[in-house]
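Okay, here's the structure, questions in a sec.
For chain A:
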Amino acid sequence: MNFMKATTAGIAFCAAGAVSAADLEVTHWWTSGGEAAAVAEFAKALDATGHTWIDGAIAGSGGTARPIIISRIIGGDPMHATQLNHGRQAEELIEAGLLLDITDVAEAQGWKDIINPSSLLDSCTVDGKIYCAPVNIHSWQWIWLSHKAYEDAGVPVPSNWDEYVASAAALEAAGKIPLAMGQQAWQSSGAFGVINVAVGGVELWNKINVEKDAEAAGGAEMAKVFEAAAAARAMAANSNVQDWNQATNLVITGQAGAQIMGDWAQGEFQVAGQVAGEDYTCLPGLGVNEVISTGGDAFYFPKQGDADIEAAQKELAALLVSPEVQVNFNLKKGSLPVRGDIDLSSANDCMKKGLEILAAGNILLSGDQVLSADTSGQIEDLMVEFWNDPSYSAADAQAKYAEIIGDAD
Partner candidate 1 sequence: MAVTDSGGTESARTPAKKPNRLFKNLTAKLASVPMILTAIVVFIGCTGWTIYHSFTKSRLLPAPDKWVGLDQYERLWSTRRWLVSIENLAIYGICSLVLSLVIGFTLAALLDRKIRGESVFRTIFLYPFALSFIVTGLVWQWVLNPDFGIQSVVQRWGWESFTFDPLNNADIVIYGILIAGIWQGSGFIMVIMLAGLRGIDEDIWKATRVEGIPVWKTYIVVIIPMMRPVFVTALVLIAAGIIKVYDLVVAQTSGGPGISSEVPAKYVIEKMFQSQNLGQGFAASTMMLVSVLVVLIPWAYLEFGGKRRD
Partner candidate 2 sequence: MTNVTVKDLTLEFGAVRVLDKLNLEIEEGEFLVLLGASGCGKSTLLNCIAGLLDITDGEIHIGGRNVTWEEPSERGIGMVFQSYALYPQMTVEGNLSFGLKNAKVPKPEIAERVARAAEILQIEPLLKRKPAALSGGQRQRVAIGRALVRDVDVFLFDEPLSNLDAKLRADLRVELKLLHQRLQNTMIYVTHDQVEAMTLADRIAIMRGGVVQQIASPAEVYNRPSNKYVAGFIGSPTINFFEGDIAEGGVEFATADTKMPLTGYEASQGALSARPAWLGIRPESVITGTDVDTQPFTTEITVELFEAMGADTLVYTTLAGTPFRFRMSGQARVAAGDTLRIGFDPAQGSLFDKTTEERL
């Protein structure tokens, strides 16, 4: 990045009434190809205002990045803005008064009216004040199918989970891995969540995750979900990659039949030059229950105690939600924009599917919004063990799961 040029540009903008130029350090964990391209859109937009985007990417998933982000905020050396999955993760930081209140920005920009679904803004709100700027909607409920793998195996590309399960044997016979899975805990847990919604239905999901109904978690309906997950586990047995995008890469190259992964996987297909519908197929809700969860990423602005920087932070907040940036960013990222009032005609098939579901209101809260990080962590621990240990029976895992839900707060 050419800081000199950016600074020069900044001086020009100052004349137009902008606040004095500031260097804003922004931390995030978007480091894969598609993600990095999307972040670059933010940086470009911010640099154009005269401020400078100092990129603080931390590689290795949110798990690696969050400790760093949080210890810096707590240690009194906060960055100027940071990605966090919104929802309950930031609750305590807000209560401790470490994050900047950006209600005035939200009001000035009329976020209440434009942010869709409104639950996104609710997650940013504590005691009626808004503390974060949502930037995208991410939904986990997708399965990505490789056309090449199915062609090689000589079976048609399935259109729902049951067909897919049936086709697994053919894929295996053709030397393909039926299901590509990375081995990180959040992937195991996320894939399970997707199967949960698809097989068990939205109602069951809400009962367990929102109402924390341990009985439902241990019930017969849920047992089916665990059986399905156990079946998926068997299909993923030969997949021994670590990172999610390595798994996606198996699908892209046709070595694996499918991957259960959130919509961010789309960015990888895009970077690889693949076209939805031609090279790959995406099925929301595994083709069974067409819903999408509306978690997503949001940016928080730790307090700095410096008026100039605060003004710049607010400017960045407004910028992140602005229509143009939303379009550019989400097209690259493969996620859905947070505002319903923008034109995404250039979006691809999968994104359009997502937009339709969103418009129809078939939405679901995301895990981050309803479960504490601690409970999510426990579920991740359980799932990563379950997915990787074929001897861990579905019944045992379910019992443990019910226990965790019972203890959840």
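How were these candidates chosen? In short, all candidates are chains of the complex that A comes from, given by their letters.
Convention: contacts are C-beta pairs under 8 Å (C-beta built on N, C-alpha and C of every residue); 3 or more make two chains touch, one makes a residue touch a chain; residues count from 1.
A quick note: this is a predicted structure, and the numbers were derived from the prediction, not measured.
Chemist: Please name the candidate from 1 or 2 that touches chain A in this complex.
Modeler: By the stated definition of touch, the match is candidate 1.
Chemist: Under the definition above, what is the set of chain A residues touching candidate 1 in their complex?
Modeler: For this pair, the touching residues of chain A are 63, 66-67, 70-71, 74, 89, 91-93, 96, 183-184, 240, 242, 372-374, 376-378, 381, 384-389, 400, 407.
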